[in-house]
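Removed from the display is one protein chain of the complex; every other protein chain stays in position.
Chain lettering (A and B) follows the sequence in which the chains are written, and residue indices restart at 1 in each chain.
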Amino acid sequence: MMVLPVLVLFLSMTIYPFAFMIWSSFRQYDLSKGAETRFIGLANYFEIFSDRTAIESFKFTAKLLAIAVPIELMLGIGVAFLIRGVRGEKIIRSSLLVPMMVPAAVSGVAWKMLYNYAFGPVNWFLSLFGVSRISWLGNMNYAQLGIILIDVWQWTPFVFLMIYAGLQSIPQDLIDAARVDGADWGRVFLHVEFPLLWPLILVALVLRIIDCLKTFDIVFMTTWGGPGAATHTYSFYIYKVGISFGWNIGYASALSVLLLLVSMLLVNVVFRLVRMRQQLGFGGEER
Amino acid sequence: MEEVYLMVREFLTIVVALLAVAAFGAVKISVLCSPDNADALKWLAREFMKQNPDIQVEIVPLSWELLYPKLLQDLRSQAGSFEAFTYDVMTTGAVSFGLEDLGEFMKKYASLLPADFDIDDFIPQVLEESGKWQGKLIGLPFYNNTMLFYYRKDLFEDPKLRQAFKEKYGRELTLPVTWEEVKEIAEFFTKKFNKNSPTEYGIALMFPRTHTLFYMYLLFFGQYSNAPLGIMKHGTADLEYGEYFTADRKPAFNSEEGLKALEMMKKLMPYSPDPLGSDYGETIEYFNQGLVAMVPQWTGPYLIFKSTVGAAKVGIIPMPGRSVSGQWALAINKFIPEDKKVAAFKFITFATSKWADKQKFLRFAVAPARMSTLKDPEVRAADPRVPALEVTYVSQTHRPRIPEEPRLEDITVETFSKILAGTLPFSMDTLNDLAKKWQEVLGK
Partner (left out) sequence: MRTILRVFRYILIFVCLIFFLFPVYWLVITAFKPSNEWFTWPPKFWPTQLTFSNFFGAKETEVFGGTTGSIENIFPYLRNSIIVGISVSLIATIISASAAYAIARYKVGGAFLAEWIISIRMLPPIVSAVPLYVIFSRLRLINNWWALILSHLVIVVPLGVWLLISFFREIPREIDEAAYVDGASTFETFFYVIFPLSAPGLAAVAVLSLIQSWGEFLLALVLTNDARAQTLPIFLGRYITGWRVAWGPLSAAGIVTMLPVVVFAILAQRYLIRGLTFGAVKG
């Protein structure tokens, strides 16, 4: 079949990184020490558990996931309903998409300026309400809040887009039928729109979980993981270990394997909880 | 007979290499550098190409954070993507394995070295610290950077302010030599503690969770560890391990001096705008906008301050406490073909020659690595910082240059950041813990 060679090429390009990652996680492979590797069994994995920074970065990533993602979902859904049918919908819609399109490195620069302690617009805006200057990059709690805020800013448009797309594709006759049956917009939402949107919301949730665990660019550009290890996301820590201070590939691979396992676990949990594998494009069942 | 044979072989290799350079027309070399060095290198490349039309030099700037990983990866994989590059002083040990031994190279190609190169003209400590590793010469010093103390001369000389200071503190407002003196002045210039202060904050300190904090610590630690009492306890630091270690190569910061340094930093924080969240970019802007009266910074920002605050208002003195060195050197990639090495060698010797050293200081504020530049009357007349630099080069502290340095930096900065933020206890135990982690990293 026509697809086979392409698929084979693609698979081989993806299998190699996976295999390499697993292979090197069992080895001492550190470019700052030498180009040779050495088998050391599970030593890298054991080290993770005594690595305080790794644990803190895990905690912050969990915090990010637990706070930012639900906000993004709710806000995205809310905004989709908010602007539906409003005048100037198309322009508003286009504007709302912008944060999603801006490369993370660029948004990092923008937010770094916004969060400036002495001259940043955010602190200026807060000062209008009598709030004294906040150290967005230098205070542990505010730095965490700051990163969460950037994440919400960046990804809500994505959720918004998906839900909005979903809303657009709901056939009007279903809504009309419900209306004819005397339903007000509350019931229409609950019994027609929401159930139809539910699978889409789940897809958004899964995608956000996967991507949130990989958050790196915004931390790199703004707080650099500080103060202390307060805003270290897990992927940022992998970057530091695996690239920044000298390519400790073995340890970074072990950390990545862990990340992968957690990712898969979370996604499977979501799917299992909702038993919608099939509907979302997995499983071989034909409808 | 053997010797003659070897000499002939060497000679032939050189001839072939030189012929290759000539025969294959333009040899192209690319020089990887940090943005700090890019302007000067680009101009030097242009001048070099005028005199050497058969060599094409391309300067590739890469941000500081990405430069070291990129270099390390390239050298380990022996890919030879860059013929020459600038490396930051603290990564000397880590990259040394991939750098061409310039001492040997100079012996082999003695004819290529310009007659007036005069390698002894380099400031000895600079040559040792940025160019040598374990006895071998692997780099030529290019940017002999160090930190200076900038302050608002106009405010310090204002008679009304001087009077107010005398009344409050019982002494004249003198230029500070120790951090304790800085503290009083900083308090005086902070509006929260002195309603009549012309500036909102006294001093712009940068204690962010990046490599910046690692060297900022030395400004304070150096005051205590390099004082006579400190030297008695820790010994004199060597240029391979620096002031973070004692003379017998044990961590030095888990000591009374180390704790005092952190205390001093903490004491100064209230007089500084957002020290834990500010890095270079921020503190320079704070000084530019007149938010602060003092700022410890590298040599480069001086040219910015001249144009924003005005040359008349910017005063410069050696760092209170101690300064810290931050040198860049030019080196040749070991894993490239011989003809490219020759071309690269020509370029780096050109870029670090007496003429280049002087010109790049005058035009680009790239701090000089040669004694002749410092003594040159034209230079001394053009830049008021030379006397401060001369003092600083001798007394400054040094970071470790060992291969484990980047890793040590990160764990240290994290601990210090937490101590200053208050989430780790301010105690010897914390420092001992850190020292233990250092031993682990060094032991592996």
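As a working rule, a contact is a pair of C-beta atoms (placed from the backbone, for glycine too) under 8 Å apart; a residue touches a chain by one contact, two chains touch by 3 or more.
These figures come from a predicted structure and were not determined experimentally.
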Contacting the left-out chain in the complete assembly, out of B:Trp298, B:Tyr393 or B:Trp438: B:Trp298
Listed residues A:Ile40, A:Ile92 or A:Val188, member touching the removed chain: A:Ile92
Residue numbers in chain A that touch the chain omitted from display: 1-3, 6-7, 10-11, 13-14, 16-18, 20-21, 24, 79, 82-83, 86, 92-107, 109-111, 113-114, 116, 118-121, 124, 153, 156-157, 161-162, 164-166, 168-171, 174, 196-197, 199-200, 203, 207, 210, 213-214, 216-217, 235, 238-239, 242-243, 247, 249, 252-253, 256, 259-260, 263-264, 267, 279-284, 286-287
Absent chain, residues of chain B that touch it: 30, 32, 34-36, 38-39, 42-43, 46, 58, 60-66, 69-70, 73-74, 77, 79, 81-82, 145, 280-281, 284-285, 288-289, 291, 298, 300-301, 303-304, 308, 326, 363-365
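Here, only the chains that are shown with their structure count from here on.
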Separation of chain A from chain B, taking each centre as the mean of its C-alpha atoms, in whole Å: 38
Complex contact set, residues of chain A against chain B: 31-35, 53, 116-119, 133, 135-140, 143, 223-229, 240, 243-248
Complex interface listing, chain B residues touching chain A: 65, 68-69, 72-73, 76-77, 94, 208-210, 273-278, 282, 285-286, 289, 291, 403-404, 406-407, 409-411, 414, 417-418, 420-421, 423-424
